[in-house]
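Apart from one protein chain that is not included, each protein chain of the complex appears where it belongs.
Presenting chain A:
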Amino acid sequence: MVARRRKRPACELDDRIPSPPGYAAIPIKFSEKHQASHYLYVKAHGVRQGTKSTWPQKRTLFVLNVPPYCTEESLSRLLSSCGLVQSVELQEKPDLAESPKESRSKFFHPKPVPGFQVAYVVFQKPNGVSAALALKGPLLVSTESHPVKSGIHKWISDYADSIPDPEALRMEVDTFMEAYDQKIAEEEAKAKEEEGVPDEEGWVKVTRRGRRPVLPRTEAASLRVLERERRKRARKELLNFYAWQHRESKMEHLAQLRKKFEEDKQRIELLRAQRKFRPY
């Protein structure tokens, strides 16, 4: 600890915060009051040749180590000094693809508790990225004009948000189910159309909906059939009938005993090693 204190001023003296190659480090603090700061490690988003990424090249800033209290809005506000920000997306780990645009239902997929995250910040112009890379900081997440809730404030507002509006929920369920029913109906209609119609090679698909339903193609069903077969065979078999069978079963018994004995010996050895035979 003491050693580190000594090192810190030295770092600040030469005015260069150590950062991994290719990245720039920007200190970030929760508010004015705080002493120590985390470091955002930022670089321009780029991918190797051949890999696809949905993030726009050149205009996207890739940010590592975003502290848990830093929201998308505050990040956007903090970086707006470098240029107009088009979008900010926080993710748990680096991901080349943008998450699906249509927002997931808040009723069925509640927001996870944030930890340290990564962010993709898309600027409207490429020079935003270069400005961000040169940012000195320290950035302040919560300022007087834009306070960020944390602690008790946050939990109370989270609690209020967690109480859903039943009507909205009903609406969402209804629309989803309508779409779902429609989809199912379409699929069924399509299946009905194809029923009994041979494909180009002349094969006819047999489905469960036909006049004579067939076994469903599941693992459980096939296992059940195999099991029935096995039992049928076992019933016919004769045990201990021939002399060799008798001999073998005796030998098998002996082998079992030997195996058990060996196991027991091992167990005893272990107990002895643990001094488990000291009665008191």
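The working rule: a contact is a pair of C-beta atoms (placed from the backbone, for glycine too) under 8 Å apart; a residue touches a chain by one contact, two chains touch by 3 or more; residues count from 1.
Here is the rule we go by: contacts and distances are computed from a predicted model.
K.L.:
Just by its UniProt name, which of "Nucleolar protein 6", "Enoyl reductase (ER) domain-containing protein", "Protein kinase AMP-activated non-catalytic subunit beta 2" or "S1 motif domain-containing protein" is the chain not shown in this complex?
P.N.:
Options "Nucleolar protein 6", "Enoyl reductase (ER) domain-containing protein", "Protein kinase AMP-activated non-catalytic subunit beta 2" or "S1 motif domain-containing protein" considered; the missing chain's recorded name is "Nucleolar protein 6".
K.L.:
Among the options A:Glu32, A:Glu73 or A:Asp264, which residue touches the chain absent from this view?
P.N.:
A:Asp264
K.L.:
Can you list where chain A touches the absent chain?
P.N.:
Against the left-out chain, chain A lists 1, 3-4, 7, 18-21, 25, 30, 34-39, 41, 64-65, 67-69, 93-94, 107-108, 112-116, 118, 150-153, 155-156, 158-160, 163-166, 169-170, 173, 176-177, 180, 184, 216-220, 222, 251, 254-255, 257-274, 276-280.
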